[in-house]
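See below for the structure under consideration.
With one protein chain removed, the remaining protein chains of the complex are shown where they sit.
Up next is subunit A:
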């Protein structure tokens, strides 16, 4: 039996990801213990779980360092890696949206957009034919329009609470986001049996 390596994104998806693994019968007790460990071996299941920052999950999967990963569609859309994206896990549901002040963009011909997702942003506005200047941010994007750094922002919106508290509203929706099960393109072929078993179990749980 081949050992499968699964990368899980830390942060908002981690809890649900671990729950999902437990639901399909994988004992993840060790992952819930408070520790700084990032690699967990579950020998009884022939599985190794690796905790990574969300943006690193596609990289690990693409390079075949791990066989599969659980990561948000937002990260996948931004990075456009060569992966198999096989199951919509239906948790971590949110939206990619354009947000700004309630009076909108006032028909501006050229927009300044603050975002943590420059590729998604450029692609979306290019499709619309809207000229934009993207300002890449790392932290609270909501600040940018407030402080006059940008006209609008592009970000993931879950409840809209943060936007509201900062006086912003959703102007347009770009895409629906949820967690996805992704696979390394080679692993799916070379460890087909093991991976298919897990996919089938997961697909059954989430459908």
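Going forward, contacts are C-beta pairs under 8 Å (C-beta built on N, C-alpha and C of every residue); 3 or more make two chains touch, one makes a residue touch a chain; residues count from 1.
We take it that contacts and distances are computed from a predicted model.
Name of the non-displayed chain as stated in its UniProt record, restricted to "Heme chaperone HemW", "ATP phosphoribosyltransferase regulatory subunit", "Nitrile hydratase subunit beta" or "ATP-binding cassette domain-containing protein": "ATP phosphoribosyltransferase regulatory subunit".
Only one of the listed residues, A:51, A:70 or A:87, touches the absent chain: A:87.
Summarising the interface, subunit A meets the missing chain with residues 2, 63-65, 67, 82-88, 183-192.
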